[in-house]
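For this depiction, one protein chain was excluded, whereas all remaining protein chains were kept in their positions.
On to chain A.
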Amino acid sequence: MEKRDMGKPVLFADMLSSHHDTGSNYLNAKKGFLSWLFTVDHKRIGIMYFVAISVFFLVGGFFALLLRAELMQERIVNATANSYMISADHFNEAFTFHGSIMVFLVIIPSIPATLGNFLLPLMIGAKDVAFPKLNLMSFHIYIVGAIFLVYTIAFGGLDTGWTFYTPYSTETSTSVVAAVFGAFILGFSSILTGLNFIVTVHKMRAPGMTWVRMPLFVWAIYATSVIQVLATPVLAVTLVLVAMERLLGIGIFDSNLGGDPVLFQNFFWFYSHPAVYIMILPAFGVMSELITTHSRKSIFGYKAVAISSIGIAVIGFFVWGHHMFTSGQSALATVFFSFLTYAVAVPTAIKVFSWVATLYKGSISFTTPMCYAFVFLFLFLIGGITGIFLGAISTDVHLHNTYFVVAHFHYVMMGGTLIAWIGAIYHWWPKITGKKYSETWGRISSVVVFLGFNLTFFPQFIMGTRGMPRRYYDYLPEYYNFHVLSTIGSWVLAIGLFIVLFNWLHSIFFGKNESSSNPWKAKTIEWTDTAVVPIEHNFEKQPISTHGPYEFDELVKPVKTGGH
């Protein structure tokens, strides 16, 4: 055998800062695996979430590629449930696996659990979150719930789709109870994190940090936390009811016992529609930070952007029925839900306009985070606009449960949240790791991801309007060409994402050390008041907020008098 260095194993994360001469920071303050696993440092917890979520993303992504591969096979006349490379049952399990992982384990925690944890205390000038031990517990709960969910889906063959609709989910022979239990546990992680963040924002802001001096990312995380705390318990209750229905036959949803299966859908969407805002609001917050910093401008309409987050959070609770236009719910309710859906679309539109207006008369650098911000704007715009087709009752009737919906939510969740997440990791990378990354490969990745994404999902809009239903193992041959395009796109997208991953890994292992504590010359506290890499307790001395988050040095008052 080869002779190996038998010294103590070096953690990835320990490597990050191993060559730093700048003295002690949160990465090298303590060493060893356990110093990470049982840390109460919000920054380390954020990083652990990041690693865990990334792993789940890779697993979920693998299943996406598998689904796409099956759909690319030429269609067979008189096909059976076993005609293609995997059987129909395995296909159904694969999309359930993909959807549940991506929604519950990736997109929902993505930005709040990683960057929310890392940045929130730093941005408001606090030493940590309000309840550091609770924060650690949330992480442990997340891991337990995640392992449960992955295990039961992988070995119990769950095949209900991520939506668990009854009565299918109370009748199928697969492991619904266990999976539901996993999602139930995960809910607690989400609730406790939300609670922690709300208290942190209320109680721990630095002197001088008034509400209107908070960075918009903090506003967004705050609004998200409120939804997490209010909506997630409903999901928990619903899942318990499904489990009781299966185990005890209590008859809440079973119409043979006088229950109502559509009630389940009401419960489920009462959580899951607000959940889509849990997914997207943090991305909105990220966008406001990236666009202002990389164009050296204050945000256009701070109050409108901040308050529209709260508006979206509130109205977002009253639109769940737009997922049920064809379910047989009352025709009158349907009309109200359609109306309210448009009411929530207005603040969303305002935000997009504000970001574009922020670019006006700026000094825009095409850094990697900014390239991702442009990708976000382009993709999210398409995602939002296609929501308009779905919000109108009559057009939704034709589009409901087709690939149009699939494309819509991938444009908003992946094109929106995930792209914002990648852009944000690039943006805060120097602060998190103390390393430089390759701008060239960063930009290349954004272009490859952009092209691959559109090639994957745009054809799905066309399939959808042409009547291709979702969750289909087999389909009519007229959709074949679109499926081929989409599958090829999925490979391009995968290559783009691997470039991102390699760029990060390369930076960790071979990247140059960042020398500046504020390479973007940003104005928020996490850049101005910390070392290159923050110390364990964030600040040497208590920071004081003396200016707004976007008062860049380059800004000069407009020449014209009478400006704002």
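Going forward, contacts are C-beta pairs under 8 Å (C-beta built on N, C-alpha and C of every residue); 3 or more make two chains touch, one makes a residue touch a chain; residues count from 1.
Basically, contacts and distances are computed from a predicted model.
Student: Report the protein name recorded by UniProt for the chain absent from the figure; options are "Alpha-ketoacid dehydrogenase subunit beta", "Energy-coupling factor ABC transporter ATP-binding protein", "Cytochrome c oxidase subunit 2" or "Xylose transport system permease protein XylH".
Tutor: "Cytochrome c oxidase subunit 2"
Student: Taking the entire complex into account, which one of A:A349, A:L451 or A:I508 touches the absent chain?
Tutor: A:A349
Student: Among A:F317, A:Y473, A:W520 or A:F539, which one is in touch with the chain left out?
Tutor: A:Y473
Student: Just to verify: which one of A:M85, A:L247 or A:A357 makes contact with the chain not shown?
Tutor: A:A357
Student: Go through chain A and note every residue touching the omitted chain.
Tutor: Residues 77-82, 88-89, 92, 159-161, 165, 167-168, 171-173, 255-256, 261-262, 295-298, 300-304, 326-328, 331, 334-335, 338-339, 342-343, 345-346, 349-350, 352-354, 356-357, 359-366, 374, 377-378, 381-382, 385-386, 388-389, 391-398, 400-402, 462, 465-467, 469-478, 552-558, 563-564 of chain A touch the chain that is not shown.
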